[in-house]
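Could you have a look at this structure, given as structure tokens, before my questions?
For this view, one protein chain was removed and the others were kept in their places.
When the chains are written out, they are named A, B and C in that same order, and each has its own residue count from 1.
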């Protein structure tokens, strides 16, 4: 991560930073300690996050940051982490950070959706050239184009919400059997049942689902795929905007373009370009999550697990940045309907060729087909995701 | 595709071959022609697939196989394809071929699930060493391992079914407005409404959802992701089996191993290896679908669309092959419970270290935690996907 | 592979087909048998390729096509394959097929280079707008643009030639020790030295380098990377051509555009689009080769090796198709210098903004900088790769 080489990174603020990750791990340990304490299996305590430097210093030697964290926390509460394994804490903390990022993403996607719904309504009848395979095809309206972008976002947002809604805790212990916590509860009437209850209790405290995914990584890969699905949708609209901002076309424009180090007056579609950047880079990250998942062996694997951590962080932070940039872009989009109309008029010969071929006679009407119905339908679909759209 | 360089390819038979694709395109044109004819907008006709060579010969010049196909079909029925664009036919035919492949995949995944449920029940109590980061950790049972594999398959199958269930038709015409079909219906009372009805009718005939995704490719990328999710699940279990088949471990064995060209008696875990192969190669294909989707521009893009076709085919066929190989593998899996038990006994010192550390005293019991409850829970989850499991 | 879903596939003809692969494997076995026979270690024989169906039928059971091949060939020559392992034959046959494909690629890249050199010379002074970040920047000439494309091809071709020139045989036997062939030669004075000589002799017969790469896959991954490097160069020029073919720009045009199934007169830049398609899909294939290489273990791995075969084939065939399409595209490229000049004149205000800012005064001259020197330099670099350019 870095402000310089991923322009806009600061939009993600402290989401999924090392500090945030320490806090998330402590939150997991606290939720578990509370559950144990409630069951009479540990002394209650309130954990304070140790200094980041302390955790960082011991991470590589242990192979993961949980080992130095737990060492540091045991000074505060001797019963901390009892019954858990490193993976329980790390995976659950990943999920918590990922959820925070997805929450932010969803807020900004909604902002984009509202902007697009407005554009779809406002420009429902703003005729422009439809283009296929780079060439003029038949007329469309800009409202339809905006609605189509919205439809892509609607699909992406539904996927994101779906995977967000089932994010699971990890709590299987060393090899997924919950043996340690059952051992802890051996004096209680139903140790396995107690263990299951403890997991439920911790999951409830963290507002996560109960899960067991120490070796099948669907919960992570589906989140990765959903985030890339969003990147696709953003890349698509950004590509269109960058294209329609070309001086020869000039039908769209970012409100505030980026400048040049040498050419005064140059205004580049910088947000569109930064969105496309994310869309080009995101698939490689999600593919890495799948490669990792595909190579899991044993009850914890020899590399696949470790490959996920920073990959998920990158994908999550970049998604936050992109969602925010997209909302700014769309809220500020300048639409030149005159230029659209002029081009559609000037190129009517081409844009009506299909119509002539269909009717076999003179062309009349706007040849916009079911554009209105389609826009309505897309808005209705979107309103099922975002009410009051 | 090829039998030699992707061993097992013949398991996919004629799914998604060029011949199957021509047939699927004809099926789409037929459904559309029927809808037009029912509305009195075309003369009814029954289409026969043209020779593959005829379609193939004109594909590159037109840029896609629909152009030569339609040319060939127009001799049979002059009204064929009226109101559609190439992308409508090609995308819908992709979806039909993909659905056929996914149907086959789901059948074989169910076969695997049944085998795994059987193994989970049979070996519920077959103790073996749990391993993390390559080292012995705590005891598990082979039934738990089989159940965990099943849990991954259950997740993958749910995703597959979900995306399978919403596969959409494509029918927007040249630029997504349905202008041509509205033009066709211009003499009828409500041309746009008629167009929408025609699409519904064709979708019903093909048992597809109504959709508009000419530029937002979620329907394809989510299928790609779901197939890779399955590949991950199969790669995971295959990696475990290959590993546990090593002579030094010897706890599992494929019923029929592959041979050697020079070493008599060598039995390689060939199905596991071929599954791992698929799992390693699949993420790159799904990533390509995302890269394609992310670079869509205009009302039909300049490369992204074309990049999807063979990529989807490859992923679909290879998924069929893998699902079939997995089912054979799991139905024939040989479990050496003696060897599992012996190793667990011999390495008890290590496998009980955590227990000693938890209890602070001597270790007794199997230290299997909530294994039984977990297996039951996984079987129950799976039974919600496959009844009578 | 398929003519329909990868338009242009037929350009690759029978390169790297299953038939070609059987022939290549037989060629490897023959070269080895000849070497053995020359050393008095085998009875000489001339091998005939068995029927493809015979090889295909036994491929999955054995895990690779060499096992059924050898079984079939032993009827012809009992000493065939003695001292080799499956991987020796398969890897070397992959290399032979890859080399044939690269030979064809290099021929067509040269055709493209000649076309580009011609365009660079012819349009050395054809002024057009330079564009950065989608906006007009400063003037360039089309000759410079063509030269820049050429420079990319020159780099790509040098890489291809470099890796092509060091393609190695594989001949290490079961675990890379050449134990079997040393055993064969045990009656001769210097068995290990004899084994080394046999490998050299077979390598010479196949015009390959001596190599040992059964577990380090640089020879394949560098070829994959070089082919993707070519795809990048082709994607870059195709993207430019597709863009400059847009009706609003209209500075370039493919001689023969692709048609439309419904819009008479539409001419799409179909070759550019098909090139971009390849460029979007190729990186995922090369990444798979790296994932495979990265997961090699033992003296032959449990999946990585098998993942390479069809991946290499696809990348090779698609590269042949793309190189051929690119040459056709560039040989037929139509350049509209009037339109270029008109735009540069009309947008002089913007295109000269930097110059005004540099000179602080009125702008004169063409503001083309060192364009001529750069074109000369690029042509000279290219001429070191292709003489008489």
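Everything below uses one rule, namely that a contact is a pair of C-beta atoms (placed from the backbone, for glycine too) under 8 Å apart; a residue touches a chain by one contact, two chains touch by 3 or more.
The structure presented is a predicted model; accordingly, all values stated were derived computationally and were not measured.
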Touched by the hidden chain, restricted to displayed chains: A, B, C
Which residue of C:112, C:170, C:319 or C:355 touches the chain not shown here: C:355
Hidden-chain contact residue, picked from the options C:11, C:124 or C:217: C:217
Which of A:105, A:119 or A:180 contacts the chain that the document leaves out: A:180
Selected from B:74, B:266 or B:384 as touching the chain missing from the view: B:266
Residue ranges of chain B at the interface with the undisplayed chain: 131-138, 242-243, 245-249, 258, 260, 262-270, 273, 284, 287, 291, 295, 343, 347, 350, 353-354, 357-358
Hidden partner interface residues of chain A, rising order: 1-8, 10-11, 17-18, 21-22, 52, 55-56, 59-67, 70, 81, 84-86, 89, 173-174, 180, 235, 238-239, 242, 256, 258-263, 268-270, 272-281, 283-285, 287-288, 291-292, 295, 302-304, 306-307, 309-311, 313-314
Interface residues of chain C (partner: the chain not displayed): 63, 82-83, 85, 87, 130-134, 137-140, 144, 148-149, 151-152, 155-156, 159, 172-184, 186, 192-193, 195-196, 212-213, 215-218, 221-222, 225, 228-229, 231-233, 235-236, 239-240, 243, 276, 279-280, 282-284, 286-288, 290-291, 293-302, 354-355, 358-359, 367-374, 378
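The rule we apply is simple: only the chains that are shown with their structure count from here on.
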Farthest chain (mean CA position) relative to chain C: A
Cα-centroid distance, chain A relative to chain B, in whole angstrom: 24
Length of the line joining the C-alpha centres of chain A and chain C, rounded to whole Å: 36
Per-residue overlap in chain A, given as positions that touch at least 2 other chains: 131-134, 137-138, 243, 284, 287, 291, 295, 354
